[in-house]
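Of the protein chains in this complex, one is absent; all others appear in place.
Chains: A and B, in written order; residue numbering restarts at 1 for each.
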Amino acid sequence: MRARIERLLDRLIHASAMERIAVSLAALFASIIVGAVLVFVSGGFASCRTGLDLAGWTFCYNPIQVYYELFLGALGHPLEGGWSPTNFNLATTLQQTTLLIFTGLSVAVAFRAGLFNIGTQGQLVVGALATAVTVVYAAAIVPGGFVGTVVLIPIGVLAGAVFGGLFGAIPGALKAYADANEVITTIMLNFVAVGITSTLLSWRFQDPDSSNPQTEPIPEYAEIPNLPFGFGGTMDFSTLALAFAVLLMIGIAWLLARTSFGYELRTSGVQPQAAAYGGVDDKRMVVSSMTLSGALGGIGGAFWVLMVHGRWLENVPDLGFDGIAVSILAGNNPLGVGASAFLFGILESGSQSIGTATDVPPELVGVLSGLIILFVAMPEFFRMIGARYLHVEPDEPVWADGGGTDDGGETDA
Amino acid sequence: MTDSGTGTIADGGRGVEHGDGTARTAGGDGGGDLAVHLDNITKRFPGVVANDRVDLRVERGTVHALLGENGAGKTTLMNVLYGLYQPEGGRVVVDGQERAFDSPRDAIDAGVGMIHQHFMLVDTMTVAENIALGNEPRKWFGLAVDRERIDREIRDLCDRYGFDVDPGATVADLSVGAQQRVEILKALYRGADVLILDEPTAVLTPQEVEGLYSVLEELTEQGKTIIFITHKLGEATHAADEITVLRDGESVGTVDPTATTQEELAEYMVGREVLLEADVEPRENGDVVLSTDDIVVEDEREVEVVSGIDLEVHSGEILGIAGVDGNGQGQLIEAITGLRTPDEGTITFDGEEVTDWSRRERIDAGMAYIPEDRHEQGLVMSFDLVENGVLGSQRSAEFANGGRIDWASVRDHTEDIIETYDVRPPDADADAVSLSGGNQQKFIVGREFERDPDLVVATHPTRGVDIGSTEFIHDRLLELREEGVAVLLVSSKLDEVQSLSDRLAVIYEGEFVDVTDPDEITEEELGLLMAGEHPSERHEPTDTVATGDRGDAE
Partner (left out) sequence: MAAGPTTEVRPMRERLPLPDSTYMQAVLLGGVIVTLLFLLFASPSTHTATLRLAVPIALAAIGGIFAEKSGVINIGIEGLLIVSAFTGVIVTFWLGSGESTLFVSHHWWGMLAGVIASTLFALVFAVVCIEFKADQIIAGLAVWLIALGLAPFVSRIVFGSPNTDTVGTFDNVTVPVLSELPLVGYLLFDTPPQVWLMLISAVLGWYLLSRTSFGRWVVASGENPKALDTAGVDVRKVRYTAVLLSGVFAGLGGAGFALGQLGTFAGGGETDIQGRGFIAIATYLFANYHPIGALGGSFLFAGLDAIQIRLQAAGYAVPTELIRTIPYVTVIVVLVFVGKTRLPDAAGENYESGED
């Protein structure tokens, strides 16, 4: 039993940073291949005028063209003429990247504490509504213009963080004090979040000038300005926001590595008993890490409101669910979340390019992100392939004193 | 052939005194009727040769001890015989036939059964379900398990070998000794002729050990062959007809227990001369550092596991707690160290009541704790030694400033521990998981002792630790005692608690049955106390600490 735990841990630890990156890249690659097969085969069932004819069967989709649109379309086709770095597609990619950094961090923080927060989506939905409502109400008493921007944006982000955090604290408290499995409760709370926010919307916050389920718009000066350079106002992306996301990412990495709280959180995540032994109050740690995770999700919601739509809409995109994939691909490492979020930003934005430039359904991206999670979850698969074809021997621990691994360790002398 | 076995065990039945006084004749007629012959077995693991051309010959109808230190390769060798491992070299011969076991199934089919040190029982299932597991007789064209037949067959086996086991009982409710008998029945149910017992006495009281010896006697009388893995010299000389000693994966030789002394055997095992006794100078007691008053603890299932324990530990004193595992010592220690809230009673530390203090407050107040389970509690296996060096002190003023950990000073501290406590390899960046058990334990001991504690709570501090590290840890404990630190020592090793402690408390079913002077009690009397019985000739307590409990026990 202990030996098994040790070996399991060992596998995790000896996956060095390099190996983790290799596994993530390999998982990405494998998903792309499986996705290509899926695209090609499903093309056989679609109807089209021109396609590849094989043995009397017409395959409508060309996977290479799909991936071309997916990856390069997301950047605004840099290989084609007339490319400008501030194009609409790249703005969308970076906009998604920014938001996914927040949700990815949210999931990663919980993961590092040993908790599966599938509820980032719900926390984001709640936080976003809180932001929109707070800013709309606060705008009535805060002067407009530059002052309004400087005051309202922090207030809005704070509101999102607080309400997202509170909503994240619920499954934390249920886990800590009633031992309710957080995977299920967070998923259920996602449904509850949708119900509560819709109810609140129809009860009080519905925009009277619209038949769409949405709040009143926040004043334009309360939206995050597209500074410091050049993505046009219609592009709904701000480099300032991205910079904030990156800073937050570094801050979270610092928190985990350098602070007492971060140390306790990581210890609780890998070995709760050792944490308790070391004086960590495990219940409080579950609640506080879920609160932090929820707050990060709520900040994601705040930026969705303040940067993208300028209001809360009932139809919230699946940023929280994508955050799970972002975090897992990043190995739950906050610093890896940036790169991982950029990749998923490309996928999100690229799915729009696919939708316009090809007949392949944009839902392909959902399948791809599921596949990526599946492959990242099985590093052993790539290790086996590596051992077989690349002759890379897996790391085995050599016991420091040359002692055997057999009857040691648990013998009661 | 079985005569010698009978004689031996009958002798052993009188007592457990160690030494070479037990007379016996050599096992068997010396004939060639080998039940098992392991010929030149070699088994490698990455980086380690666990068995290096080991030879083992076991005669039918005898008890054969396989003696060696932890890590000598005993269990590996037996896992080869049981088909769990496939050897890189050598032959496995059972009943004169060469075999290649790919899985335990093959070994079982060839009549080899193994009773592992950690019982291979499913706690939530019944005795009958466990015994028949994997071999269920079926009825209704294989659509249902024939439970009546299982019960009948178990009763037949019990009658034949004189066991008293209820097939309908849930395994979790059985005592350890009874669980072991279930394991033996399980092997017999599968038709085992050769039974391998891996460290079978590790979790038993001395009385249960005696019971085991008589079971073994009954089995060999009926022609079964026993291979008995142990690292305890006394047991090997006591119970076995022949002893094969393993050291560092190699076979040192097979000896006749009647023709050898314990000292010789110990030398075979370790490869150098060893002293079997540690001497402890008596010393004056200081102030009371820790005291508990009528502590009651319930476990997760709300069963009372500690029932009103009073104890006092003075500075400069080692109070030992002896007891069979699972008699409440774990929960008592958790209540003292702050990992568990007692349901009743108070705990006083350095003159302050600390019953409601958190674990952290107790650490900060100077309570060091060497936990029972170093893999789960004492170390974070995936962290390196630097990160492990701060475990418990992550918020102390020494290493943390405004919530920020000063990793440079943690590293210095860790390197000091590594140097002072001889942790090998001396690499602060090594992950805890990569260290051997002994070195992991030395690191924990170092970290805890370097807290400059007033009290050290040490639970099974040398469990699974090699002889060298054990001596080292014992010496450090005695040094602390010299320095005036109070030590509360819990161990299931009788020789350890007996030789180190100034006073010895015996715990049974959550109560102290006695507190005695360890020098004035024999191992046998201790064994009786651990089984909850008072020896006819009781020792007067040397202290008044546990008055209430003594009263209860009488």
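Here is the rule we use: contacts are C-beta pairs under 8 Å (C-beta built on N, C-alpha and C of every residue); 3 or more make two chains touch, one makes a residue touch a chain.
Bear in mind the structure is a predicted one, so any value in this text is a computation, not a measurement.
Undergrad: Tell me which residue among A:T149, A:S340 or A:S369 touches the hidden chain in the full complex.
TA: Answer from the full complex: A:S369 touches the omitted chain.
Undergrad: Touching the absent chain in the whole complex: find that residue among A:I21, A:A36 or A:V183.
TA: Residue touching the chain left out of view: A:V183.
Undergrad: Looking at the full complex, which residue from B:R91, B:R105 or B:R160 touches the chain that isn't shown here?
TA: For the chain that is not drawn, the touching residue is B:R105.
Undergrad: Looking at B:D33, B:D95, B:E136 or B:D416, which makes contact with the chain not pictured?
TA: Checking the options B:D33, B:D95, B:E136 or B:D416, the one contacting the hidden chain is B:E136.
Undergrad: Which parts of chain B are in contact with the chain that was left out?
TA: Within chain B, the residues touching the omitted chain are 75, 79, 82, 84-85, 103-105, 108, 114, 116, 119-125, 129-130, 133-136, 138, 143-145, 148, 152, 155, 164, 166, 186.
Undergrad: In the whole complex, what residues of chain A lie against the chain that is missing from view?
TA: The missing chain touches chain A at positions 1, 3-4, 7-8, 11, 42, 45-46, 116, 118, 174, 178-181, 183-185, 187-189, 191-192, 194-196, 198-199, 202-203, 321, 324-325, 328, 361, 363-371, 373-374, 376-378, 380-381, 384, 405-407.
Going forward, only the chains that are shown with their structure count from here on.
Undergrad: Roughly how far is chain A from chain B, going centre to centre by Cα mean, in whole Å?
TA: Centre-to-centre distance between chain A and chain B: 47 Å.
Undergrad: Flag every residue of chain B that touches chain A in the complex, lowest number first.
TA: It comes out as residues 45-48, 50, 70-76, 79, 117-118, 199, 202-203, 231, 249, 339, 358-360, 363, 369, 371, 373, 375-383, 387, 390-392, 394-395, 400, 403-405, 407, 424-425, 430-431, 433-439, 460, 462-466, 470, 492-493.
Undergrad: Under the stated contact criterion, what part of chain A meets chain B in this complex?
TA: 1-2, 5-6, 9-10, 12-13, 258-261, 263-264, 267, 270-271, 273-274, 276-281, 396-413
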